[in-house]
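Before I ask anything, let me first share the structure, which is written out below as structure tokens.
All protein chains but one are shown at their positions in the complex.
Naming follows writing order (A and B), and every chain is counted from residue 1.
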Amino acid sequence: MSPLLLTVIQAVLVLGLAPLTVGLVRWFKARLQGRQGAVPWLPYVALATMLRREMVISESTSWVFRLVPFVVCATGVFLVLILPLVSTGSALSAYSHFMLVAGVLALGSVFLVLGGLDSASAFGGMGSSREMTIASLVEPAVFAVFAAFAVASGHATIDGMVQTGGAALLVTPALLFSLIALVLIALAENARYPVDNPATHLELTMVHEAMVLEYSGPYLAMVEYASALRLTVFLLLLANFTVPTSFLFHPSAWQTGATAAVLVGTFLKLLLGSFLLALLETSIVKMRFYRMQEYLSLAFVIALAGLLLTLFL
Amino acid sequence: MIATLAVLEPLFAVVFLFASVLAMPTFRVKSLLRLYACSSIALALLIFSFAVRDASGHLYPLALGTLFVKGLVIPALLTNAIRRSGASERLQSSLRAAPSLFVTVAALLVTALLIQHLPFAASAASAHVLYLSIAVAFAGILMMVLRRDVFSQMVGFLFIENGIAAFSLATIVVIPVAIEVGIFSIVLLAVSMMALLSHKVQELYGTSDTASLRELTD
Partner (left out) sequence: MHLTLAFLALLATPLFSWLPVVPVKAVRGLGVLAASVAAGFVWTTAFPVLLGRVEMRSLGIWFVDPMSALVASLIVLVYLATAVVSVRYLGHERHERLVTDRQVRLYYVMMHLFAFAMLVTALANHLGVIWFGLEATTLATTCLVAFYAKDGALEAAWKYILLCSTGIALGLVGILMVGHAAAVGGLQHADFLYLDTLRMHASSLSPDIMRWAFVFVFVGIGTKVGFVPLHTWLPDAHSKTPSPISAMLSGILLNVAFVTILRFKGVTDLALGGTEWTEKFFLVFGILSVLLPGFILLIQRNYKRMLAYSSIEHMGLLAFSVGLGPLGLVPAVMHMVGHTLAKSALFFGAGEILLRWKTTKLDHLPAVFTHAPRTAVLFLLAILGILAMPGSTLFASEYLMVGYGINTHLVSTLIVLLGLSLVAVGMMRHTLALLFEGAPAATEVPPAVESVREPWTLTHAVMAGELALLGAAGVFFLLPSGLAFATRVAQSISSVAL
């Protein structure tokens, strides 16, 4: 299968399944809380509706405000194209150097922060300042985690790290720490419990939602879609690091059965990932904001422990 | 079984160290005691795997004693004492959670540098266990110094004892069973006495913060 085909399959699959992931998380959470919950494919309907609506943009914004949804969406799509989510060795996989990935993630965050600030509203500024704190504290942890994986596998690209086999990576038990740290980071980056509550309607408790309060219509659709993409990307990445499953990879020939198996496998990973996320969100509480430094310090120390143990053992 | 234990040995060692490191930013009494119990059980399993690996019979009683006394009896005793004295769950410290965690990590790094200067590195049974013991003892001392309330200081003392037990493992000193029993009973008695004292402090002052124990200065 040619690398280009791999990229296309991955892009179509993940871009298509992203809103379903968000819907699944909400559905599982509702069921765990004893409610009936909306159907899992509701986000598709919501996005479609939002695209048809008229936008209302504040007059005190600048061109940055209009640029933000495009940048954020673009970073999401870029990540989907380069990371080894469904297939490894795809056309753009050489770009998946971990520093580039960390930089792209940060780019998305920074532009979202700018968007929150741009509308000069109080809540937007508050959300932006909180998001910036979290983003700056999570950076060292991200680097430490991926550095540990890089040292263990000998590749600097995430594609290479996963390609050497998920189980083989875990033979170095120190990487267990890096994995735990990656989970903690994922929760922070995706604005999930215990860092942020995505379903809150109280502005003073918001971090991510506060920044996108001013967006409406298609722009809001793009921003929501981007965060869904981020969540899907992180879930699939975590699954691929943890569980050694099959990927679609470059030198092999087209086999319908294997391909179908991988596609089903991806869907199952998303299902399991969203269930675990919903379970986590139902079990723990959101932390007070000033305790973010404890949480993120813990993530950093665990990531550092993984890195040091990988280096010296 | 020996093979499984040999594979799991690093796991026990890491859990032992990590439980004591994670105890530093913990500010709830029950979590602190659970981490201590976890650390003690990991130590007991570590001693057990050493005993099986080296076929040294004298380590079995030590492992059993550690498991029973430090892993079960002492945490139960302290939890009971805390519940009866009505002390608050929230512990006091001079440093907040994140800085204390960083200080502990700095202490671990300092220990790693220090190990090279000790004359034991060559002759110790296992360099890793030596590092673990000094690191855990250091973490215990830090907890005693940085924390202000009586329970954390007690748990800090208990971590120091754990570190010393690991040190005896690293330096392969054969202690007769009678002395080991003596050491365990002393630790148990010391802990019960400290628990009794903290109960009295709680009764008299209404708080377990040692800032109220600062009257005698001159």
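One rule holds in what follows: contacts are C-beta pairs under 8 Å (C-beta built on N, C-alpha and C of every residue); 3 or more make two chains touch, one makes a residue touch a chain.
Keep in mind it's a predicted model, so treat the numbers as computed, not measured.
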Omitted chain's touching partners, listed by label: B
Sole residue of B:Ser88, B:Ser126, B:Ser168 or B:Thr207 that reaches the chain not shown, by the stated touch rule: B:Ser168
Omitted-chain contact residue, chosen from B:Arg28, B:Arg53 or B:Lys200: B:Lys200
Identified contact with the non-displayed chain, of B:Ala76, B:Val110 or B:Ile186: B:Ile186
Subunit B residues touching the omitted chain (full complex): 118-120, 123-124, 137, 141, 144, 150, 153, 157, 160-161, 164, 167-168, 171-176, 179, 182-183, 186, 189-190, 193-194, 197-198, 200-201, 204, 210, 213-216, 218
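Simple rule for what comes next: only the chains that are shown with their structure count from here on.
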Contact set on subunit A toward subunit B in their complex: 173, 291, 293-294, 297-298, 301, 304-305, 309, 313
Contact footprint of subunit A on subunit B as seen in their complex: 10-11, 14, 18, 21-22, 25, 96-98, 101-102, 105
